[in-house]
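Sharing a structure here in structure tokens format.
Removed from the display is one protein chain of the complex; every other protein chain stays in position.
So, chain A:
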């Protein structure tokens, strides 16, 4: 079931809310939690019941493993649990790709299996791996099975994240206040949901047809002319952002309507001045997962070994090549390469990940050696900020070409167009270009959803307090004026939904 489908908006969501808050009046709150878990399973099975058994098996096995680890932490058991989870994704997601590689390498002719990828498997598997680690490290007590089921299946985040930790969700559903109707949270949640809906329907779905022709050309082996290629590639970068961050906004909004706060997944990533910053603002919950469970352990192991042997350790002010390569470049490339593969089986995803890995390494190297260079004086460095933002955005735009392309050959054809080596493509309509410019205006000039509604309290290094004061009337608060505005946005979006069949979210494929 899609968040922007009529059956979700007008049947599932109202009924789920009604049941939740009615059952929430009972003294035992587990009824409401169970209702939410059951509703979530219904939501998941609606599109294809065949995926349900896999989710239930994964849920049951990980729950039992968690209990065993809570009772007695055993490293081999944790390892076996993580391996089993990875094997499940590996089978469904990569078996076909691996057979293709095997065939190419050995000239064998093993038939490539076509395995249907269970919806959301990458998301719920990662979430449960993090949970098993938490159990092993003694961070959580014996979990209640109903709460556990709800924590994994909670429909707002089940399909495409945010990837949440046990400690972020379960304490919330252990408190009685969560189940009391809170008008402020309902209104706020609905507002955030509406904006997510607008990002998806109003922006992403409008940008999609502007990006697609570039890839249609590439499929026929034709590279586009420069302006056509760049407009298409930028349209896709915008589409992907509005699509995925719109989904995340809807998830967070829905969570709030049930009184549950989910972590933010995006923080205006295209305002980043560097690639390092970009990854701290794009798909934040995936970045933190990969950092905690992949990058940190690798780096720690390498660093510890070097320290124990008395070998030089990389520090930013005393740059040395070998420690840099071993301690920084290696873990970064491994992590980002795997992050690429996480998105899908195919060489284009590996290139996407490694490209980002290489850019991150370059960024770290530049930063590390910058101590010796003269600092740029203040007025010039202000002028430089927009340039940095633009360069970062363009680099990310090029990397997303690999992300979108069905094959590496297609991606390279699009890239040929981006460097001015193509001549195909149609006329660029002014109206279409205005849509792209409007998208750029939103990502660069406007605050993001959580800033606009004033939700960004948790970890904001650069709180826009001054801006808020200056444009106080613009920022959201529960008032008739803002209600009308949100209502208008919702109206436009709903009219579009009923005008055409809903398109799927891009991130559903992972």
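Assume a residue touches a chain if its C-beta (ideal position, glycine included) is under 8 Å from a C-beta of that chain, and two chains touch if they have at least 3 such contacts; residues count from 1.
Rule of thumb we're sticking to: contacts and distances are computed from a predicted model.
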Practice task
Select, from "ABC transporter permease", "Acyl carrier protein", "Branched-chain amino acid transport system substrate-binding protein" or "GMC family oxidoreductase", the UniProt-recorded name of the complex's unshown chain.
Solution key: "Acyl carrier protein"
Exercise for the section: Please pick, from A:50, A:307 or A:362, the residue that touches the omitted chain in the full complex. Expected result: A:307
Problem - Which of A:206, A:299, A:448 or A:493 contacts the chain that the document leaves out - result: A:299
Handout entry: Which residue of A:328, A:341 or A:354 touches the chain not shown here
Key = A:328
Handout entry: Residues of chain A (touch criterion as defined above) contacting the omitted chain
Key = 133-134, 137, 139, 276, 288, 291-293, 295-297, 299-300, 303-304, 307-308, 313-318, 327-328, 364, 367, 371, 461
